[in-house]
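The other protein chains are all here in position, but one chain of the complex has been omitted.
Now for subunit A:
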Amino acid sequence: MEKNTQRPDDDKPSSEGIPAPEGASNLIDTDYVIGQDNITASPMGIDVDLHGKVFLFSSIVILLFVILTLALQDQMEPIFNSMFSFLTTNLGWFFILGANVFVVLAIVLIFTPMGKVRIGGADAKPDFGYAGWFSMLFAAGMGIGLMFYGVSEPLGHYGTAMGGISMGENGIRTDWAPLGAAAGDQAGAIDLSMAATIFHWGFHPWGAYAIVGLSLAIFAFNKGLPLTMRSIFYPILGERIWGWPGHCIDILAVFATLFGLTTSLGIGATQAAGGLDYLFGIPSGDTTLVLLILGITLVALGSILLGVDKGVQRLSQLNMVLAALLLLFVIIVGPTLMIATGVVDNLIGYVTHLSALSMPFGREDANFSQGWTAFYWAWWIAWSPFVGMFIARVSRGRTVREFLISVLLVPTLASVVWMTAFGTTAIDQVVNSGITEVQDAALELQLFTMLEHLPLTAITSFVGITLVIVFFITSSDSGSLVIDSITAGGKVDAPKPQRIFWALIEGALAIALLLGGGLAALQTAALTTGLPFTLVLLVGCYAIVKGLMSEPRAK
């Protein structure tokens, strides 16, 4: 990106026009200057550069929710819970329908000429290599969930599917089995349970991430708008996104991201401590929990100080290596043949059951479609501003097609392999070896119980615990960067102390909520943002198409 302005034969400056090294893109014509609404100051020698309204109001909303939840725990929890169950019960169809739209659009875009558009302009070069880029996508996207649900979800669905359909007095199904269940049919139950699990970890979550990530990336890198949620509303709201409609979208994104991260951190620490207790007999009291959160926060802090390239990317890669080793280990010492054939069978099962599982209307398996699917969809969608913004930031230089294949297809395949390896091994233990401990263990301990019945337990369990913790760190550091950028009006070059502030706030709130109670309540509150964000994502779909239509395509 060098432009030598000096002619070789004399020292007079040249007046030649400057070529466009990044190639053609179609900037949106706006008078808004990024950071124009920001407040800059240096209290106590610490530089800050913040979007006044977004920072102030998100801080007030966050504080208000924390204080209310701490003070009125017993009153707030039922309110949040009933709000959320109202959403999944009555608007479950909306989440399921919305998620289908995201997946269909993302897949269609791969095959249209719009897939040739390059993020960052026709000649932009990728900022990260494939390994680093993909590790960051995956670690931010689901990581931790795979650790907890890899064993427990296939087992859970297998159990309910085997149990068959049971009807209540009012003719409504009381069982939690997916679709029409598979009473007593072992092969059918395995097929259905694996398809249902993969469904929840496959195209649909990644479709939501892809839509947010792609729309943000296009509107930031190609259209020149700030990297913040409000920017994808430009095709609809125009210049009004710089006012309150935009502030509200950003504040909501901060709310969802911060509470999503904080409550996961708190609940995750509880689970990690449970694992440490189970494996090594370390008492899982408040001290252990607080130390765990402090440790996670400190490492995350180091990671964000080192930045995306040297901190987040390296940790994510470490994560991938550890996860791949654990996966490989399970495949080798587990029922290898069953896993190998399972990958193909489960992929076929997933495709076969996909249309029935993703049907938004007329479902007879209300418990499953609302309690599992709609719950997951709300979760992924509430999580999508954070993951989407982060993957947008690291995806410059990729074509739309490359982006969608890497964000949609590759992670889905990875989920298929992971779920098959862990799920099949666990089901095999239950079905073929008659080991029932895994099924009986608490959800968060099922992975470790399964590992216990494989060789080298001490090593694999240690790797497992480490993975859980590192997955938390990679969520925490990328999340802090995202919150910092939203509250700085889309600036990614705001002063460092701000990102430290957000990482510390996450840790502090997690500890306060852990000791004071209300983690689950606030997590539910964060999940309710899935509803407004489903609307935001639908707008994102429109924005992507509109934005890509006006972009020049790479050759």
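Convention: a contact is a pair of C-beta atoms (placed from the backbone, for glycine too) under 8 Å apart; a residue touches a chain by one contact, two chains touch by 3 or more; residues count from 1.
Just so we're on the same page, contacts and distances are computed from a predicted model.
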Checklist entry - Looking only at the UniProt record of the hidden chain, which name from "ATP synthase subunit a", "Cu-processing system permease protein", "Xanthine dehydrogenase YagR molybdenum-binding subunit" or "Universal stress protein" is the right one? => result "Universal stress protein"
Checklist outcome for this item: Missing-chain contact, candidates A:Ala189, A:Ala421 or A:Ala494, resolves to A:Ala494
Item to check | Of A:Val117, A:Met229, A:Val394 or A:Ile473, the one touching the omitted chain in the full complex | outcome: A:Val394
Checklist entry - Out of A:Pro245, A:Gly274, A:Gly307 or A:Pro552, which touches the unshown chain? => result A:Gly307
Item to check | Absent chain, residues of subunit A that touch it | outcome: 1-6, 11, 13, 18, 20-22, 25, 27, 33-36, 38, 45-46, 120-121, 127-128, 220-221, 224-227, 304-311, 393-394, 396, 481, 490-497
